[in-house]
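Below is one structure, written out as structure tokens; the observations come after it.
All protein chains but one are shown at their positions in the complex.
Letters A and B mark the chains as written, and numbering starts fresh at 1 in each.
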Amino acid sequence: MGDQSELQQREDKLQGMGTSLLRKEDAKFIRGQGSYIDDIKLPGMLFGAIVRSPYAHARIKKIDKTKALACPGVVAVLTADDLKPVNLHWMPTVGADVQAVLADKKVHFQLQEVAMVLATDRYAAYDGVALVEVDYEELPAIVDPKQSMAKDAPIIREDIADKKEVGHGPRTHPNHIFTWEAGDKAAADAAFANAAVTVRQEILNPRVHPCPLETCGCVASFNKATGYLTLHVTTQIPHLLRTVLAMLSGVAESKIRVIGGDIGGGFGNKVPVYPGYVVATVASIVTGLPIKWIESRIDNISTTGFARDYHGVGELAADKDGRIKGLRFTALADHGAFNSHVSASKLPAGLFSICTGSYAIPNAYCRVDAVYTNKAPGGVAYRCSLRVTEAVYLIERMIDVLAQKLGLDKAEIRRRNFVKAEQFPYTTSLGWTLDSGAYHPALDKVLKAVDYDGLRKEQAAKRADPKSGTLMGIGLATFTEIVGAGPTKVCDILGIGLFDSCEIRVHPTGGVIARLGTMSQGQGHATTYAQIIATELGLPASDIVVEEGDTDKSPYGAGTWGSRSTPVSGAATAQAARKIKDKAKKIAAHLLEVAEGDLEWEIDRFKVKGNPSQAKTMKEICMVSHTGNLPAGMEQGLNAVSYYDPPNLTFPFGAYLCVVDIDKYTGETKVRRFYALDDCGTRINPMIIEGQIHGGLTEAFAVAFGQQIPFDENGNHLGNSLMDYFLPTALETPHWETDHTVTPCPHHPLGAKGVAESPHVGGIPCFSNAVIDAFAHLGVTHMEMPHSAYRVWQQCNALGINKR
Amino acid sequence: MANTHKVSFKLNGKAVDVAVEPRELLIHTLREKLAHTGPHIGCETSHCGACTVDVDGMSVKACTVLTVQCDGSEMLTVEGLEQGGVLHALQQAFHEEHGLQCGYCTPGMLTRAYRLLKENPNPSEQEIRYGISGNLCRCTGYQNIVKAVQSAARKLAAAPAAA
Partner (left out) sequence: MIPPAFEYHVPRSVADAIKLMGELGPDAKLLAGGHSLLPMMKLRFAQPGHLIDLGKIAELRGIAQAGNQVQIGAMTTEHDLLGSALLAEKVPLLVEGAGWIADPQVRYKGTIGGDISHGDPGNDHPALMLALDASFVLKGPKGERVVKADGFFLGLYSTLLEPDEILTQIRVPIPAAGTGWSYQKLKRKTGDFATAATAVLLQMSGANVAKVHIALTNAAATPLRAQAAEAHLVGKPINEASLNEAARLAMSICDPTPDQRGDADYKRAMCGEMTRRALQAAHSRAGKQ
């Protein structure tokens, strides 16, 4: 028994799972005491600035360093020739390709790294950059991926021209990277042949960029005396980066320390290993001095890991009632000049095969053809969980296309196709087993909350009114996404499995320190992991310290990207805590002189069943575990480490609805309402979840309504600074309404699924669907992103609806 | 070679003297010569506002001001908001309303909000959004930042001595 209010008090004191605990991280940030890369100052530190190519495709004829070296403050100028002796002018990528560190005889994309100037301070370094003279011989550039495999296309990658494959199967052209497919093409083709209705739509997912507010950079510091390399770096993957550095640099991994400190946003931009890190590291090894490199915003947008650039074709086959019988999705993927984006080695197109979405589709086939172009390398980034943004965009767009073809309501067609509650666990026709889901109630809850029928009536009335200056659109997205990479049998990077870890040490006086293999860039790990441990161990979150990012201290993990932290190291945290709890139970039994089976756990203590006054709190056991009063043969301490290899990925889902009003005369879209219902299973900190949803929706809004990386036909950037790249301010950003359902993940120790990418994955098609829905009654089935005022106006103009 | 100029100003209440080239940007002087790494650099085209400081009663992007222009100025950065161990109402409100995630935009945002509430102690939501439209955030979607500014406005109105 126990008094309810006394139990509540003990529960509240823990501030564990489910509470909106205010963040422990805030204290330093609100005081301006964060420690980001550019805040780091080490004695003797030199500053490195990069010389970059003005051309997208050119041979380097000559590099003259003379004037730069004569510039006061300049210490050295490094080029590919200086990296050759250590064989680091090229580096292997995680995509089984190689990437130039500093351009060797040839540049492959505009602003590619050609040299690094080292100077005693930042200003001298930039002066030096302006004085390096490079002679180029310009070559024709390929900018349109549809031209990459043309018969007479210029060869972009002369360095691998003879290679029959680049890690993922046979290449059919020097500019071809791989072709990957999944599903059953014959079955899909048969479904299409027999279908009552088929729809086909070309759908572009344009090249965009995550653009975190802090750009990428590092401080590399090699100690010549000890042979020890320390790299402070903007990284989402400290341990993987350490392993890669060991492979590249020849420094033993035991003598490399990677430190991800405070990171000003990642969003996938800080996963790749950038040339700047490698050159700074080499420079430090050669000079024995710390080297700082931090890029500019234009460098960041132009050269670091972009996202998407998928030129897709979606096809659905259905019966006359809109039940989908077959799916064929293909995409031409523009990877830029090197295949360098992160992806599990067996999954070169990431998790694209989640493209059957929330629907029970009996026959499916998908294929991705990846090609090189003369643009920056990348592709997997920006809250995408490995191409899930691309996959979900396709299915959520295509189901609207199908609905329009059949004249079916866009909510109704989804209801008809959802995987039903009784079908879970459901294995899709592309091979993923959705462990849990409850799609119908989620959609119903949203439709009820916004009065969907009322909105459709309003829309009908507006469409009938010739005087209406605006077009009203209603967009839906009922997405299932796939996160939490991942089971090591499926997911590895360079052979290293994508498990993750948590190590917990409990102190005699009841405090805890936990270290993990993940790496927060603002997601609030120090708070949420403390909450997990607080609930598991019955110790207050306020006394639980969580650390990440220092490879000398933390157990090995694959870092934070693709919403994997809660699914993988959150699970490891629970498992490690449970090992401790199991040991504590044995100690409690010993202290209370009962069998373990006679004990039950209540919030923060073990009680003897039927004799509740006989109890031992976890706090008491913390002290006892460090004494001699232990069961025979038991070691002291309450410590545990868990390495968690997840049995499956997780499948968060959601139902989003967006209402837009489009000004016919200017093309401007006003987002009137956005209602986002997310199901991420067990919710650890509702406040933090809501913050992630706001952020992900805002990034989705930016993608849908304005972001792009435009090039001219010579591969020159046309809008690569914040003058043009659309980052919405508070004035442009809509108001977000959030809601949730809870469908716990059955295979996760806490039932949690991960959430931070969902709003981006679901938000983008929801916005797009809303804009296109506004034109649906005029026969429009698709419009490409971004839905800028200019591009929407062009649609209005083409339809002749903006004449006065 | 350009001369160095001696520049003196007050930074968070304390007198400072620096010797700088004319081209040295205020943001670099603050961060590197004066060890105030609160204000951050997020771009080079004067768009992002991460470098926002308060100079002579104005919200200013420190990346677009030369230190030599600041002789005799009175300057406030995020480091100067906490007084005598007591957080400013804005700092407290950002914490309570979850108005920050990665923390990178936060110093500039707080410093701008500080001046905004002096310009307009009781701003509407729309006025807040307009008032912070020179500060970009990628993490929060601004909604909780707006709530934080509203909360701070209420706190300051209730106890003006805390301003």
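Throughout what follows, contacts are C-beta pairs under 8 Å (C-beta built on N, C-alpha and C of every residue); 3 or more make two chains touch, one makes a residue touch a chain.
Computed from a predicted structure; not experimentally measured.
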item: Residue among A:Gly260, A:Pro540 or A:Gly706 touching the omitted chain; value: A:Gly706
item: Residue in contact with the excluded chain [from B:Val60, B:Leu117 or B:Ala153]; value: B:Val60
item: Chain A, residues in touch with the chain not shown (by the definition above); value: 122-123, 126-127, 130, 296, 665-668, 706, 710, 718-719, 723-724, 726-729, 731-732, 788-790, 793-794, 797, 802, 804
item: Positions on chain B contacted by the hidden chain, ascending; value: 1-3, 5, 21-23, 25, 44-47, 49, 52, 58-61, 63-66, 68-69, 112, 116, 130-134
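What we mean here is this: only the chains that are shown with their structure count from here on.
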item: Cα-centroid distance, chain A relative to chain B, in whole angstrom; value: 30
item: Contact footprint of chain B on chain A as seen in their complex; value: 22-23, 25-34, 36, 38-39, 41, 122-123, 211-215, 262-265, 267, 296-298, 521-524, 687-688, 690-692, 694-695, 697-699, 721-723, 727, 729-731, 733, 735-736
item: Chain B - residues contacting chain A, complex; value: 21, 23-24, 28, 31-32, 36-45, 47-48, 50, 77-79, 81-82, 87, 91, 94-96, 98, 100-107, 110, 128-130, 132-146
